[in-house]
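The complex is shown incomplete by one protein chain, all other protein chains being positioned as in the whole.
The block that comes next holds subunit A.
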Amino acid sequence: MKKSASVTLGSMLALSLVVSGCGNGSKNGESASPSAGASESASPAKGQVEVTLAGWGSSPDEQQLLQQVLDEFQTKNPDVKVKYEVIADQYMDVIKTRLIGNEAPDLFYLDAFEAPALIEKDVLEPLDGYVTPEFDLGDFEAPTVNAFKSADGKIYGFPKDTSTLALFYNKKMFADAGIEPPTTWDELLTASEKLTKKNGNKVEVYGLGQAPELARQMFMIQAFGGQLTDDQGMAAFATPEAEKGLSLVIDQHTKAKTAGQPSDVGAGWGGEMFGQQKAAMVIEGNWAIPYIQSNFPDVDFGTVEVPTVNDKKGTMAFTVAYVMNKNSKQKEAAWKLLSYLTGKEGMKTWTSKGFALPTRKSVAAELGFDKDPLRGALVAGSSYATSWQAGAALPTIMNNFNNQFVAAYTGGSSLTDAMKKAQETANKEIKAGQ
C-alpha cells in the first residue's frame, strides 16, 4: 500500500509537472511554427539568397499591399528571395522564443513599445553601419527613428509607419443632436451627455466609446503634468496630477454614464462599437478608417483632433519598425530588403492606401494625407503626440496598470487605490526581475 501511494504521488508529481510544462510548451510550439498565410513555400533558386520577414497578421487589404511591395522588391533584386511569414497570435512571445532558439527571422516588425527591452538584450543588429547617403536618414520624422535608438545613440530599426489617434464622430448623430464636434474635453463631456441614448436603465448608444488601457490613456496621465515612469524607468503614475487626467476617463463612465467600453455593448473594440453605432464618438487610429468604410459603409463619419485636455493638445503615436536579427546569416540581403521597405519607394507604396501614416517627410508630402478629410486630423496629431514607449519595463507596467485601471473603471475600487496598487506591484515585479 505504501509503495503504491508513493508511486501514485510520484506519477502525480510527474504528471502535473509535465502537463503544466506541456501546456506551455505546446502552446508555444503551436504558435512558433508560423502559420504562413502568404508565405511562398518554394525553395530559393540557385544563386538566390533567402531572407525571411515576419510580421503580425493584418487585414487582407494590407496583406495584399505588403505582398505588392515585396513583389516589386524581388523584381528589382532577383538575387534575393523573400520568405514572408505571418505570426498570428502573441507576436512578441513568439519572436522572443524564436530569438532564443536561434530560429528567428532575418527581419521582423517591432513595435516601439517593445523596442527598449530587445535593444537592451543585444539581439538586434545595429544599423548605422549600413546606412548610405541615398537612404537619406534625415528624411525620417526624428521622433519615429529616436524610438529605436539605444541609450548610446545607435539605431536598431527604421520605422515602417506610424499611427496616431483622432476623435471619430458619427455625423448623423451629431446633426440630429444639433451639435458640432468638440474641441475641448469639457465640450466632449457635454456632447456625450447629449449623444447618449438610454432605453430605461440600459444604455443603447454611448456618447463616447473608451478603451480603458494604458496604450490609449498614457497622454491623459501627462495632460495635467503627471508622468508614467521616472528616470530609472520605474512606474511613477500614482500621483494626483496623473489621476486628475485619468479620472476624466473613469468619471465619465462610472458617474456620468455617458461613456462605455466596447464589451459593455458586445463589441470587440472601439472601431466595431462605432461602426455598430453604439457609440457616437471613439478615439481611434488610422486602422479604423478602412475598417469602418468596408464593414459599415452606411456610417457617415468624420474625424477631428483629440479634444484638448487642460488646454493642451494630446494624443498617442504608435510606431512600428523593421529590425534585423543580430544572428541573421543574410545581413547584406536583409539590409537590401529593409532599406527598400523603409526607403522612399517602398514606403510610398506601403502607405499609399492610408492604412498607416508614412514616417518619411518626403513621402508624407507626396501622398498629401495632411489634406485628406479623414486623415488630416491624424497627421496633425503627430506633431504633439506622446510616443507609446517608456523604457524596457513598459510591458510589466502596462500589464499591472491595465489590470488595476479596469478595477477602477468598473467601480471595483477607487482610482487612487487602484493606481497605488498598480504602481507598487509593477515596481516590485521590475525590481525582482532585475
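Note that a contact is a pair of C-beta atoms (placed from the backbone, for glycine too) under 8 Å apart; a residue touches a chain by one contact, two chains touch by 3 or more; residues count from 1.
Assume contacts and distances are computed from a predicted model.
The UniProt record for the undisplayed chain lists the protein name "Sugar ABC transporter permease", from the options "Multisubunit sodium/proton antiporter, MrpD subunit", "NADH-quinone oxidoreductase subunit K", "Sugar ABC transporter permease" or "Tryptophan synthase beta chain". For the chain left out of this panel, the touching residue among A:Q48, A:Q63 or A:Q90 is A:Q90.
Screening A:D111, A:E345 or A:E429 for touch with the missing chain picks out A:E429.
The omitted chain makes contact with just one of the residues A:A54, A:V80 or A:L99: A:L99. Interface note: of A:V265, A:A279, A:I292 or A:A321, the residue touching the hidden chain in the full complex is A:V265. Taking the complete complex into account, residues 5, 8-9, 12-21, 23-24, 27-28, 90, 92-93, 96-97, 99-100, 118, 121-123, 261, 263-266, 395-396, 399, 402-404, 406-407, 410, 412, 424-425, 428-429, 432-433 of subunit A touch the chain not shown.
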